[in-house]
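Every protein chain but one is kept in place in this view of the complex.
On to chain A.
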């Protein structure tokens, strides 16, 4: 009883947050799992159909395209953002001339809203009057003129360029902080040993920032897996589903076509994929948590 009396005020402290998280996160998550077993048009009765939504997903070509494209996104985008970010982080940490300028220039797009960035790039990719084709035509490289967002062989690449452009600054800033956290005496020791820059990077810097590198890679993969804004603004999943991704397919299925049960099944797949990546990361890397 006394223990409870002591605990009571704390329960009142956590009550508002717990209430919100239970109703707006835990309940919706379980309800998504439940709905994925039903056929439901949003109004009217929900019909229990077992795993039929999932077996239907299995034979749904658009779903496989969306899943495949999401994986392509989750591999290609982080690959470029993290490797370019690492290059930038190393370069800036060595105080190359103009390092403050590079740091700001690469970081500004990170702050911009995805919708603005996507709209801007959609305008630049536009076939007739977009910046890219205008430039290519004006310098006589008409052969390189592309229907950037309208050609099913090119569209996915065009769309992926945008998050790469927007988010290289994020791994840059995080890796920069990690690199600058390396104790100076380790650098001094390496200098004594007469290492060259190449050895310093691969033998000293990269091994020491590996946990942060792993964590930023995982965050970037999960972020790329959830891509939505860019696809909505730039292509709506087209042409011919060549840029369809899980997040957008879920949105279309549920909120445009009204298949809320089937949409929930897509949501479950998305949840499982993202959760599995995070879990694999936590089990596989097991970094020591950094003290604050």
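By definition in this document, a contact is a pair of C-beta atoms (placed from the backbone, for glycine too) under 8 Å apart; a residue touches a chain by one contact, two chains touch by 3 or more; residues count from 1.
Here is the rule we use: contacts and distances are computed from a predicted model.
K.L.:
Not counting the visible chains, the remaining one has a UniProt entry; which protein name from "ATP-binding cassette domain-containing protein", "Carbohydrate ABC transporter permease", "Membrane protein" or "Nodulation protein E" does it give?
P.N.:
"Carbohydrate ABC transporter permease"
K.L.:
Since one chain isn't shown, list which residues of chain A touch it in the complete complex.
P.N.:
Chain A touches the chain not shown through residues 6-7, 9-14, 16-18, 20-21, 23-25, 27-29, 31-32, 35, 42, 84, 87-88, 91, 93-98, 101-102, 104-116, 119-121, 123-124, 129, 131, 134-135, 165, 168-170, 173-174, 176-182, 184, 187, 190-191, 197, 200, 204-205, 212, 215-216, 219, 222, 225-226, 228-229, 232-233, 246-247, 250-251, 254-255, 260, 263-264, 267-268, 270-271, 274-275, 278-279, 289-292.
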